[in-house]
Structures are given as structure tokens and as C-alpha cells.
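Apart from one protein chain that is not included, each protein chain of the complex appears where it belongs.
Let's look at subunit A:
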Amino acid sequence: MGRRRRLVDPAAEAGAGALPKVIAALSRSLPAGPSPEIFRRAKFDRPEAAPALWQLLFRLLSPRSADGASASLALEAQVCLVKSALRSQGYPRLVLAQLPEDGSRGSRELLLALSWLLARGPLPEQLLAQAHVQLGDEIPVCECEALASPGPRVPHVEAEGPVDIRCVQWLMGRLRFRWRCLIASQQEQCTLLSKLLRRLERENTGLEAALEWRRGELVFWRWMDTVLGACPPEAPAAATQPTFLPRIAERGLGRLELAARELRALQEELCEATGRRRAAWEARVGGQGRGPQWSSARQALQKAVEQELAALRWAWEQDRGPARPHGPHRLVRCEDEAPGGQHLRAAEVIQALRSQEACLEAALRRLQGQCRQELARLAGALPGLIWILPPRC
């Protein structure tokens, strides 16, 4: 069985209590983590430690959504699932596949399987990231979303003739009820916020446990060496099986090249199409009126289009490697300037939001202008009345 060889660091030699502490930290950072005593018994292949380890492996290997429903699966079902999951991930030791289905034996083997999973990747960190508390500090960054969808229609209210005071009292009462409901929802928000804080505290405990585990895991690996040593020697056929580690690096690069080429071709096509469209539009519009009405409308339109283009350009001209800044991003306070990965600077996000805001404001001004024109038209239709239009804001 291939395993990562670690340099023995004399500085990491700790006292006798270090091992249980490290194992306890590991346990706290995993879901359904068993006590250090279970681990100790598993080294000596004690049968009573087996069920707990089967359940732990089940929780680690079952899909993300397996919280309430599958936790109540029978032990046999969990054993089957663990076996097939490990097999599909390339676990090399055949002994595990031969363990009885009732989950009564094989605790040492399970311990080895657990450490194999731990050695392959940052398992506690991955699990914590999966169970991360959603705080609402995420912001979607994707300029291909429609900028403004038409909102709900405003109910049309007409004022005609003298109004009965009872109607006014009725409306005031409705307003008061809405106000009270608002207060109730704010109280609800506070309660939920405190619940959220409690969940965050639990998550913090898990994170601290993961840190503690990382600091002391050397002790654990040296202990695992002794566990492996305590195992009976494996059949030669199994021992020569190569380690199976999933590798996607090489195939992935080729795909990226293909994607880049396709994008470039698409860009050329788009340029061509816009050029053609612009020419056609100019030909149509060419001789149309150039009065003051037109020029102000045109200016407004031009500004709006420029802003939209700027927003699009910002989204496209990101040079962050193959992964585009797409989808929700979390707000994280960072001391160092380390780039790379999926990071976006807050300044860029702010800029994107500002350009969005500008587009929406332009749309609002356009709509307000239309309203004003409509009011002016109505005012013209009723000569005896004086209309006071709302101030331009």
C-alpha cells in the first residue's frame, strides 16, 4: 500500500499525552468522530471498535446530502456502501472487501482505510468547507445575468372626487398593520441571527480542531506505522498493486486549450456581427431628425450603452487564468496580497457593482423622463388646470 512517507522530525517528538490529544482533535474535526479509545482498540483489531469506525467511514464517504435520511440506514447497508465507495476510489487492500457484512470485525483494517483517506487529501478541511454556514456574505459575480428584470407592477391609484374619511382611516389602519408586521419580521431576524451565531460557534470549534490536528498529525502517522506493522503480511499480489491516485492534470490542460480557441473564434464572430449591425442601423437612422429632443435621448442612450459595455468588458478582460470569476463569492478579510486561485479584489467587485448601478440609474432616469412627458401631455389636454410636476431628482 503506498503511503506518503513523512520525514521524522525530532522537534515534533512530544510527550506521552500527545497522541490521544491529536486523535481527539482529529475526531472533533470529523463528523461522528469516535473517541481516542476506539482508535486504540482498533490498533489491536478489537471487534467492539468496528461499528463506530464503519459508521465514521460511512459518514465520510456517503454523498453530501446524506445528513438526515441515510444516517438511519442499517449497519449492513452502511458497510456495503463503504466497501463499494472505497473500491471505486481505488483502495488497494483486499482484506477490507472480505470483512463480514454485519460490521462486527475488522477495526484495524478500518483504521488503515481511514488513514489512507486522510493521507490522500485534506479531508477534515474539505468536510468543514462542505458544512460551512451560509452567512449571506456572498455576492454573485456574473455579468451575463439580465441586468434589470421588470419589477412588480405598481397598483394604479386614481383620486376621484371627495374621499370618505372612513376610507382614509382604513388605509391608515393598513399601514399600521404593515408596520407591526415589519417589527415582527425584524424580531424574527434577530432570533435567526442568534441561531446563526450559535452555528458559527460550532463551526469554529470544528475549525480549531482541524488546526490542532494539522499541528500534531506527525504523531498520528508515526503511530499508524506501528499499526501497519502489527498487521499480518499481505498477499504478494495485493502488495504489488500500484497506488491509484486520481489525476486530471494532463487531460484538463488539453481541454482548456480547446476552450480558449473556441472563445477566440466566438469573439471574432461577435465583432463581425456587431460591425454589420452597426452599419445597417446607421444606414436606417442616417437621415432622421436631429432636433434637441433627439440629441438628448441619443446622449442618454449612448451613455447607457457605454456603461453596459464597460461592465461586459470588465467581466471578459479578467486575466485570472482558466477559471472565470463566475458565481457567488464570499467576503473574506485577507492580510496578505497573495493572488491566484479564485480570488477577486473587493475593489473590482465594487467597480462592477458601480457600473451596474449606473446602468440601472440611467434606466430609471429614462423612465422618469417618459413619465414627465406623459404628465405634460395630460396637462396639455386639460387647459383649466394647473399641474405642479414633482421636482427633478
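Criterion: a contact is a pair of C-beta atoms (placed from the backbone, for glycine too) under 8 Å apart; a residue touches a chain by one contact, two chains touch by 3 or more; residues count from 1.
Here is the rule we use: contacts and distances are computed from a predicted model.
Enquirer: Look at the options "AIG1-type G domain-containing protein", "Tubulin delta chain", "EF-hand domain-containing protein" or "Histidine-containing phosphotransfer protein" and return the one that UniProt uses as the protein name of the missing chain.
Expert: Matching the unshown chain against "AIG1-type G domain-containing protein", "Tubulin delta chain", "EF-hand domain-containing protein" or "Histidine-containing phosphotransfer protein" yields "Tubulin delta chain".
Enquirer: Can you work out which residue in A:97, A:135, A:192 or A:301 touches the chain that's missing from view?
Expert: A:192
Enquirer: Looking at A:94, A:172 or A:200, which makes contact with the chain not pictured?
Expert: The missing chain is touched by A:172.
Enquirer: Even though one chain is hidden, which residues of subunit A still touch it in the full complex?
Expert: So the residues of subunit A touching the missing chain come out as 163-164, 166-167, 169-174, 176-178, 180-181, 183-185, 187-188, 191-192, 195.
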